[in-house]
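With one protein chain held back, the other chains of the complex are shown just where they sit.
Letters A, B, C and D mark the chains in the order given here, with residues in each chain numbered from 1 onward.
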Amino acid sequence: MATRIDVSGLTAYYGKFKAVADVNLTIEPKNVTAFIGPSGCGKSTVLRTLNRMHEVLPGARVEGQVLLDGEDLYGPGMDPVAVRRTVGMVFQRPNPFPTMSIYENVIAGLKLNGVRKKALLDERVEESLRGANLWEEVKDRLGRPGAGLSGGQQQRLCIARAIAVEPQVLLMDEPCSALDPISTLAIEDLIAKLKSSFTIVIVTHNMQQASRVSDSTAFFSLEKTGDPGRLVEYDKTSQIFSNPKEKRTEDYISGRFG
Amino acid sequence: MATRIDVSGLTAYYGKFKAVADVNLTIEPKNVTAFIGPSGCGKSTVLRTLNRMHEVLPGARVEGQVLLDGEDLYGPGMDPVAVRRTVGMVFQRPNPFPTMSIYENVIAGLKLNGVRKKALLDERVEESLRGANLWEEVKDRLGRPGAGLSGGQQQRLCIARAIAVEPQVLLMDEPCSALDPISTLAIEDLIAKLKSSFTIVIVTHNMQQASRVSDSTAFFSLEKTGDPGRLVEYDKTSQIFSNPKEKRTEDYISGRFG
Amino acid sequence: TDDNSDSGGTAAKPSNGASAIACEKGSITGSGSSAQKNAMDEWVKAYQNACDGAKINYQSTGSSTGRQQFVAKQVSFAGSDSALKDQQKTDADKRCTPGTAVDLPMVVGPVALIYHLSGVDKLQLSAPTIAKIFSGAITKWNDPAITAENSGVTLPDAPIASVHRSDGSGTTDNFTKFLKGAAGAAWTFDSGSDWKAPGGQGAKGSDGVTATVKSTENSIGYTELSYAENAGLSTVAVKNGAGEYVKASTDGASLGLSTAKVASGDDLKLTFDYTAATKGAYPIYLVTYEIACTTGLPADQAKLVKSFLTYTASDAGQSSIADLGYAPLPDSVATRVRAVVDKLS
Amino acid sequence: MKTATVPGSAVAGGEDRLQLRGRVLPRWVPLAAAAGAVVLTVLIYLVTSISSRIQFLLLVAVFFILAMTVPSTLVEGARRARDRFATNLVYAAFLLAVIPLLAVLVNVIEKGARRLRPGFFTHSMNGIGARDVGGGIYHAIIGTVEQVALASLLAVPFGLLVAIYLVEYGRGRVSRVISFFVDVLTGLPSIIAGLFILAFWILALHQGFSGFAGALALTVLMIPIVVRSAEEMLKLVPDELREASYALGVARWRTILKVVVPTALPGIVTGVMLAVARVAGEIAPLLLTVFGTNLINANPFSGEQSALPLYIYSQAGQPQQAAVDRAWAAALVLIVIIMLLNFIARLIAGRSRL
């Protein structure tokens, strides 16, 4: 199975401030979709509406629809907790739980789901840490606090934590912005591997990364500060990078506009 | 004037853990020097020894010498506060002061060091924010809290804050890792501009960035986890990227090693 | 403002007292017994109303604290529920050099036994029975010892909840003195300001005792009469030395106290005789003293103390506190007190 | 890859549709559970001979939580049930706490308001006899405000300095010992603080009773609370901010005063207000040090003063209803004063900037 995401008429607010307006796009299952655009255009905001993380901020709310395999995430009776379990997320800033060891961090999500079997947990920890390209570095100190790692290591720990619960969709908000090229490469490899079974949405500032890893790319932008961000163009990545329809997309990609 | 940095026999510890060992390098004045290397190799650590920020962590200590225009930063009688005013720093994670407005954040360094003249402050705020490519976005809300900005905006605010005190040397620890390409470009331009009067050291994971902005590049690496990081190669950037002397440097740059 | 002549309610300038007051100026402080606080408030009010420029501050800190503050020269006089004992006297005398410290009985009041028994509005008890109730020897209200004294009253088959003071108290001291003096073998504990018998429950302050009795079925406690009256609780008629059952009243207490022996000399310690067969006497009473220096206070204080105590010991002073639940000093005692006050300098 | 079959897990294998809804209890269930809990409790009350209102609420709460947990477990699964259980428990805790606390407040307001009138604030107790209904608390308000202000003036800077030492400089034995004894000091019975000042200030140094002596005793009581809460709040300031400031070449002490303390300020203010609230109601230490008076004495450095808690305590113990009324009214005023102080402190804390 795989999961398609249909976003229609999505508008997101922070209190009275309209951060993004009227976004419509369809994210294909088993695909990697990249969100690009200048800072402040609302990439993170849109991403967070996809697993109902937007609304955890006080005053933040959403209008419009996000259909996950046809079911509206914002429909009545929807359980945000179940949504988030299905749609995992990695944040811009690494945020390992400071009170937990590396091991506990990785299994934090599984534990919530009631998995208790030591063997299974051990296995999953290794698998996830390998997937995040962190295993070799931490295998001898799984019991040490997760917050004692370097920035890059912490972020990889967070990725390991997110993939450990095997979500259906994985949202990544600039997951590699704190990683070195080797780790970035490993994550990109991992993304390529994961997309055979997951739907992946990634926010990135790294245009090369977007073109390397993604199948489709959504370019967001905003007219001027204070205006809401908007989806300018959404297409196959190859199309966006080689032959964008919009002038603004081209300007951005070629570095002429921000 | 400009400032040359001579590092010799530098070894840095976190408590008992030797994080980097025996670093020797000379950073030329009015130059941009990039530190690259895999995650955990000690780039941030070395950077922080250059303005005595390393020692603010409990248990962290330094051996060896760091000469700033011939004066040993770790020599007797050195005032770490004065050192830090001369050697500014921008961090990996944006860290604006949460109790202060945007305006106050920018002038924090000045005000906390006793500058009070309103006209001067106003001027410096605009100058610094323009330098950090943030002026247009925030000029209407200088009185709003700095923490209300998006990640990228926050980091640019921190850069503005650092350059507002007009240091002699500017240390940047992955300053662009949270910025979009446009802002990154602006910062890179800024770096090019600043290097006419400042000495700049930048840690980056982005090899393209290193090759774009820097004159010299230092490649750090470590044998295996638990070993201290070491300086593998230090040379002109063009040399490092086109014709590295060390096999490991080449492997890293070409993506074969991490 | 300090001017309360308009908001003072019922009592503006009491004309009755003014004549007895020979005004002095200055300011003095006194502290000690809480049992005499109400009387002091009344006297201070009357005195200050009559005399501009006189300030008297009495705080009820507890007798012992009052005595210690007196010894430490922190106050000009102390209110005490018991007379100075030997060591205390020595210390207090030192404070008063070249004079001596004297105990002046000043405020007298009945201690009422209050009870809470639904349907019972008349209860009479003798000293031994009271002692047995408070010592835990009698535990039920329908105990033969009680019913024998209360024919015609139906008493419940319920456990007795006796309430005593949990804080150190002159009331306890006087009540246990009564039990010790009148109940004979039924009371085996020492008298003193701490409650020593086991069982029962303590309550802090007379108001605490009153509130506890009021809210506890089948309870009995002891307190100054004014608290009993204010709370509307029934009081026990207590058997006196003459064999009568007498309800607590100020006059009854005065009568009871009139048989007390006053020590010779200036230090007017009282020794009580609880078994004296005085008709109409109420046998449980509380006497509190003022402790003052014969000489030795700074002159300005000495004058004001003397003038103030002269008023409080006067007929006018004594009668002005009658409806606060205090009894006037019996003449025999009052005369002696006035004589000593007259000698203060 | 996806075969985890954890109950309630959205990734249950074999199903085509995502389980994003989970099964949720219909809306009427909580209402029904609440109604059931009330009915059951009423029945218990009819059958047995209990009558306590507090207990009624407790029972209803317990029954409601039970009544919600069982169907929730069955229908919604264990995790949601646990969440519901926790939510209900938190709400119940809140209500259970708020009821008695509000009861206290309502009680004070109800009894206190009866006696409040303008003259009450503008008059002392001078010349008020035992029978009189007049008099006021002007002298006591002055005393309390001055004593608490003086105590704060001494304890807050001192406590803040100690907290700064512990958090920013404290390493090793000395700071551990200090930090430990701060905790010990929190348990000091207030009367001991009063005794200490009595022995030290009044008896040994031969100072008389005064508002200041009382303030000293209150200071002893305030210090540990200020230190403890300020320490807690300073610790929570992220190191990143300190580093950012150091990196700007800002000296340590300025960093602490201008960056760290302002960041922690709202929390510190809360702690200070708790400390003020704690000592403003203290009786025992004042009894021994400020002595009390019926007269107005605006000078805290000389002569006896009164204070609201002393006033409340002495009036509440009197037999006359008029005095008891005054006590409740004074208690109400004391609470309002502390509330106002709290409010002002928060305003100031909210404003403060670099």
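Everything that follows uses one rule, which is that a contact is a pair of C-beta atoms (placed from the backbone, for glycine too) under 8 Å apart; a residue touches a chain by one contact, two chains touch by 3 or more.
Following the convention adopted for this analysis, contacts and distances are computed from a predicted model.
Missing chain, UniProt name from the options "Phosphate transport system permease protein", "Dihydroorotate dehydrogenase", "Probable oxaloacetate decarboxylase gamma chain" or "ABC transporter related protein": "Phosphate transport system permease protein". Contacts of the undrawn chain with the visible chains, over the full complex, involve A, B, C, D. Of the candidate positions D:25, D:167 or D:323, contact with the unshown chain belongs to D:167. Only one residue from A:84, A:124, A:156 or A:205 touches the chain missing from this view: A:84. The chain not displayed touches subunit A at residues 51, 53, 56-59, 81-82, 84-86, 88-89, 91, 93, 95-100, 108-109, 112-113, 144-148, 158, 161-162, 165, 167. By the touch criterion stated above, the residues of subunit C touching the omitted chain are 34, 61-65, 81, 88, 159, 161, 166-170, 190, 192-194, 196, 198, 200-204, 208, 211-212, 215-217.
Seen from subunit D, the chain kept out of the figure touches residues 10, 48, 50-55, 58, 79-80, 82-83, 85-87, 89-94, 96-98, 100-101, 103-105, 107-108, 158, 161-162, 164-171, 174-175, 177-178, 180-193, 195-196, 199-200, 220, 223-225, 227-229, 232-233, 235-236, 238-239, 242-243, 246, 249, 251-253, 256, 266-267, 270-271, 273-274, 276-278, 280-284, 308-309, 312-313, 316, 331, 334-335, 338-339, 342.
Here, only the chains that are shown with their structure count from here on.
Subunit A and subunit C, compared by their mean Cα positions, are separated by 82 Å.
Under the contact definition stated at the top, not a single residue of subunit D touches 2 or more other chains. In subunit C, no residue touches at least two other chains. Across the interface of their complex, subunit C is touched by residues 119, 122-136, 138-139, 202-203, 208-209, 287-288, 291-296, 304, 314, 316-322, 324 of subunit D.
Residues 51, 53, 56, 58, 80-86, 88-89, 91, 93, 95-101, 104, 108-109, 111-113, 158, 161-162, 165, 167 of subunit B touch subunit D in their complex. Considering their complex, residues 36-40, 44, 92-93, 136-138, 140, 149-153, 156, 174, 177-186, 205-208, 225-226, 252, 255, 257-258 of subunit B touch subunit A.
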